[in-house]
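With one protein chain withheld, the remaining protein chains of the complex are depicted in position.
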Amino acid sequence: MTSEINIHDLHFSYPALNSEGEPVPVLKGITLEVERGEFVSVMGPTGVGKTTLCLALNGIVPQSTGGIIRGEVVVAGLNTRQHPVPELASRVGIVFQDPESQFFNMTVEDEVAFGPESLGLDPREIRERVDWALTVVGMSRHRHRSPFQLSGGEKQRVAIASILAMTPRILVLDEPTSGLDPLGKAGVFRVVRELKQRDGMTIVMVEQESEKIAEFSDRVVVLHEGKAVLAGTPDRVFAQVERIHEIGLAVPQVSQLAHLFNTRHSTRYAFTSLEGAYQALVPSETSRVCQASEVFCHSEAAYGR
Amino acid sequence: MADEPFRTRGSKLETPNSAIVVQDLWYSYGGEVTALRGIDLEIQDGDYVAVIGQNGSGKTTLVKHFNGLLKPARGRVLVKGLDSRTCSGLRDTADLTVGQLAQTVGYVFQNPDHQIFCDTTREELAFGPRNLGLPEAEVRGRVEEALARFDLKEYADRPPAVLGYGLRRKIGVAAVYAMRPRIFILDEPTTGLDWRSTMELMDLIGEMHRRGHTILLVTHDMKLVAAFSQKSLVLRDGQVLAYDETRTVFKHSEVLRDTQIEPPQITQLAKRMVPFGMPDDVLSVEEFYAAYCRLGG
Partner (left out) sequence: MSFSFDLYVQRRSWLHAVDPRVKLAFVFLGTLLMLAFKNLFVMLLSLVVTHLLIFSAGVPGHKVKWVWKTMLPINILIPTLWVIFYPEGPTVLFQFWFLKVTALSILRGVSLALRLDAIAFICFTWLFTTDQASLVRSLVKLGLPFEWGLVLAIGLRYIPTFYGLYTIVSEAQQARALDLTRGNFFTRVRSYLPILIAMLISALRTSEQLARAMESRALGLPGIQRTCLRDIRFRPADYAYTALLIAIFSFLLTLRFQFGLGTHPLYLF
């Protein structure tokens, strides 16, 4: 089975800032495969190239940015260097960080319709897609509002709807909740949860909030100095607390707790969620049964969520 | 929850240690949207207060009164100035311009790109002190000190605008620091920063606090509130929902839930385990671990 996203040994340097400067290397050899329907999260220090990686998925890197590229990126069967960006954009949708610069039309409805209009779809089909996308993100009641009447979180949900309306096979979210207030963040993550449950959509999410990464991801990739240095399921990755701290990132608090127990009591906890931690730490009926077969218990805690 | 005196309307809240006193503050934008509804508050010298609330709760509106960007529609805001007029040295912001208040109250805006405009980092840090009318030698001294303290020496002669976001953020804070205000207001300074940069910045802020500055940290990050702030001020719909020691506020987390803010994951875990003997005001992973071990779990 060929992967939905296939990145092979990707190297990329941005063009020099001025005529005397050197090209700025950002990605230094990334290889990553993402299967259809997978949810992969990408973590990394600021400036490591997470946004560059996202842009490489719809061809903006290198077609619009210029720069020096080596290696291959194939998304939904298309090579990103051989197809024009708008064509790639119809398969790979990217939601960026800043809500303000992603809402450039005058009303919510116009904004969500813009993508399908660019694809030259029939107005009736556009109307159906707009209605559907707005329902998914919960903004149907606001369809005639202007950007000035919406909060940051609402604008981001409209941005997601605008991308969904193009029915991409792959959805990329580049730090979609950065700068939003708690309500706004919750709204966006609610949509992400909803999308994860739909079949067939491959999602790549760049985030700093490790708790959310643990909640959603099938796999986590950690970038450091232009390379992918850690990859695997959240349990495996967040168990490597020291390495992640070295890179300059955080793990979920419960993973830190698990690590504390593991280093001081030779336990083998691997919970990455609140629920997982609760189940593992609370003495209960289940736990009493477990005490009889300790190995089984610890494995449960290790692989359960 | 919050001590009674803080909640009584119109009472004399001033003490000799007051840095900021707010008396029955009301404010509306454009005469329509009432952003603040009768806020009474006293912030003491050397306090480290986290200001918490949803967007629209009035957090930013409130703190903008402290450096004079907004003037009360009703009520008073008193800030300790550098020169005393009353016995406690508090002056009414209504009598002062933003420029005058800038000597005492430093405001770091959320987006550093809203402040950065100079050709070099040095110039950027010098801008504030120069505007205060300080002699050039003093300005230069403060700039060098700020460059050292914020670890920016290697970028001193480069244009801040082309540096990475984390550095621009630090420069924004350093630029206000160079003005040596007594009170620092930081509006969500850690947005968009990774964990290491966040910790670096929080450590710098912590150091400023240890050296006697009063810190007001407007933030959505409850982990930071739990780890660094002494007191928490929770706002909702333009009113003070709670103003108390952070530990107390997190203990009564229905306050936070009331304004749809979630305490940190570890606090939530501890709360779920309260029936098993866990304390209900766990603020950090270490605290949880210690408490759990004491339970003999």
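Labels for the chains are A and B, by order of writing; each one numbers its residues from 1.
The rule we apply is simple: a residue touches a chain if its C-beta (ideal position, glycine included) is under 8 Å from a C-beta of that chain, and two chains touch if they have at least 3 such contacts.
Here the structure is a predicted model, which means the values were calculated and not measured.
Participant: Of the listed residues A:13, A:41, A:58 or A:156, which contacts the missing chain in the full complex?
Facilitator: Answering carefully, the residue with contact to the hidden chain is A:58.
Participant: Of the residues A:117, A:194, A:225 or A:242, I need the one that contacts the missing chain.
Facilitator: Result: among the candidates, A:117 touches the missing chain.
Participant: Residues of subunit B in contact with the chain that isn't shown?
Facilitator: 29, 64, 67, 69, 98-99, 102-103, 106-107, 109, 111, 113-117, 127-128, 131-132, 161, 175-176, 179
Participant: Hey, which subunit A residues sit against the chain that's not shown?
Facilitator: Contact residues on subunit A toward the absent chain are 55, 58, 60, 64, 84-87, 89-90, 93-94, 96, 98, 100-102, 104-107, 109-110, 113-123, 126-127, 130, 146-149, 159, 162-163, 166.
Everything below uses one rule, namely that only the chains that are shown with their structure count from here on.
Participant: Which of the residues in subunit A end up touching subunit B in this complex?
Facilitator: Spelled out, the residues of subunit A in touch with subunit B are 17, 44-47, 97, 151-152, 175, 178-179, 181-186, 208, 211, 248-250, 252-254, 256-257, 260-261, 274, 277-278, 281-283.
Participant: So in the complex, the part of subunit B that touches subunit A is made up of which residues?
Facilitator: By the definition above, subunit B touches subunit A via 54-56, 110, 162, 164-166, 188, 191-197, 220, 223, 260-262, 264-266, 268-269, 272-273, 276, 285-286, 288-289, 292, 297.
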